[in-house]
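Please find one structure pasted underneath; my questions will follow.
Of the protein chains in this complex, all but one are displayed in their positions.
Just so it is clear, A and B label the chains in written order, and each chain counts residues from 1 on its own.
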Amino acid sequence: MSPTGTIVVAALLIAVSPARTAEIPQAERRSGYSFMAPDTQAIQDDDTTNPGMLWVLDGEKLWNNKAGAAGKACADCHHEARASIKGVAARYPAFDKALGRPVNLEQRINLCRTGQQQAAPLPYESRDLLALTAFVAQQSRGLPIDAATDPQLEPFVAKGRELFMQRQGQLNLGCTNCHDDNWDKRLAGSAITQAHPTGYPLYRMEWQSLGSLQRRLRACITGIRAQPYDYGAPEMVELELYLMSRARGMPVETPAVRP
Amino acid sequence: MQDDSTRRQFLGLAGSAAVLGAVPIVTLRPAEATPAMLASAIRNVVGEAVVRTGRVKLEVPPLVENGNTVPMTVSVQNPMTTEDHVKSIHVFNEKNPQPNIGNFYLSPQAGRAQISTRIRLADSQKIVAIARLSDGSFWSATVDVVVTLAACTDEVI
Partner (left out) sequence: MASALINVPKKAKRGETIEIKTLMSHIMETGYRHTAEGEVVPRDIITTFSCRYNGAEIFRAELFPAISANPFITFFTVANESGKFEFEWTGDRGFAATASASITVE
């Protein structure tokens, strides 16, 4: 993306967008899937051509592996994933009573590893954590997103919304300026989507790998020339929470494929 | 183009200063294949034989969303019998650092002379697919692909 192109876009957005931007009406909400070319959609549609399924397969193996000092596998407590974990990813990030704040799926998996399995937590974006997260989230595929309904999460959703709206970085852009006000326009050859995290973790062609929502957020925030939050930072989880609440009702697509 | 890679390199270095112990990966602009490299790569396969245009269908999406993963299908009109079949399909490109993409060897019992894969294209460029038939003849198809780059830089993560 050329620097001149970005500055022109930024100037337009600053000039045109009002102080408070409107959220996308329910009827107009579209998944990132709908912005892709048919050839890319076809890759996601077939489980035997979708590279994200390779991680789901790995995750299934890990689900059944005994780990940690307790020598337990996820399956030992949760039993068969298909039944026990169905619907979980659709309502994450969820409130964790002990911590008094929301945690995302990756953090929940690590809390289980350290708390129940007495195993070391898996590093963010590691292959194993991505595989387990993809496997768990894929059990919710097709189910409508049902996140942020817990009243205890209200202040965190509000914080996430604030983070989504605030202008930041060298380009003084807020997420909302593109994703609420200018979706379906194009930025340097790519479609601007509505930013609904319906298919995470997903296989991004740019990464040539499966990656998490936080990885995508960090790339986006770097892209608007602002300082990205660290993996697992409270701001990250609050943003995830807000984005999932904004996508409520849309079906989970994990593992999605995106350019 | 040159600006982009220098900028990415700078951002990569700036990022790496903040990240302790990580080894960031930054892509510098690699050397491009030249038309001469493409010609000699083709000659390696066909020798001095004449390559005719036709019979080969090379399918690539007209507008590529991401140059890292471009779906490609090559098919050859051919009865695929023991007497008359496609022995191999060779695919080349014009502007990647290297002219070869893949060589695919079929058996007479393939039933259909068609392969699909996903390829990387560094830039908008020509792709050439050449089929070698059992009678020793070579047939080719060429396609021009337009590749747009991703909008947001994916920095050192």
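The rule is simple: contacts are C-beta pairs under 8 Å (C-beta built on N, C-alpha and C of every residue); 3 or more make two chains touch, one makes a residue touch a chain.
Since the model is a prediction, treat every value here as computed from it, not as a measurement.
Asker: For the chain left out of this view, which of A:T49, A:S84 or A:N172 touches it?
Answerer: Result: among the candidates, A:T49 touches the missing chain.
Asker: Of the residues B:N44, B:Q77 or B:T117, I need the one that contacts the missing chain.
Answerer: From the options B:N44, B:Q77 or B:T117, the contact with the absent chain belongs to B:T117.
Asker: Among B:M37, B:V60 or B:L106, which one touches the chain that has been omitted from the display?
Answerer: Of the candidates B:M37, B:V60 or B:L106, B:L106 is in touch with the missing chain.
Asker: Across the whole complex, list the residues on chain A that are touched by the chain not included here.
Answerer: 47-49, 51, 53-54, 57-58, 208-209
Asker: Suppose we count only contacts with the excluded chain; which residues of chain B make the list?
Answerer: Spelled out for chain B, the touching residues are 9, 12-13, 16, 23-28, 30, 68-70, 93, 96-98, 100-107, 109-121, 156.
By our rule, only the chains that are shown with their structure count from here on.
Asker: Please give the residue numbers of chain A that touch chain B in the complex, ascending.
Answerer: Going by the criterion above, the answer is residues 1-3, 36-37, 39-40, 42-43, 125, 187-190, 205-208, 215, 218-220, 222-223, 259.
Asker: List the residues on chain B that touch chain A in their complex, please.
Answerer: Touch residues, chain B against chain A: 3-4, 7, 11, 61, 63, 65-66, 68-69, 71, 148-155, 157.
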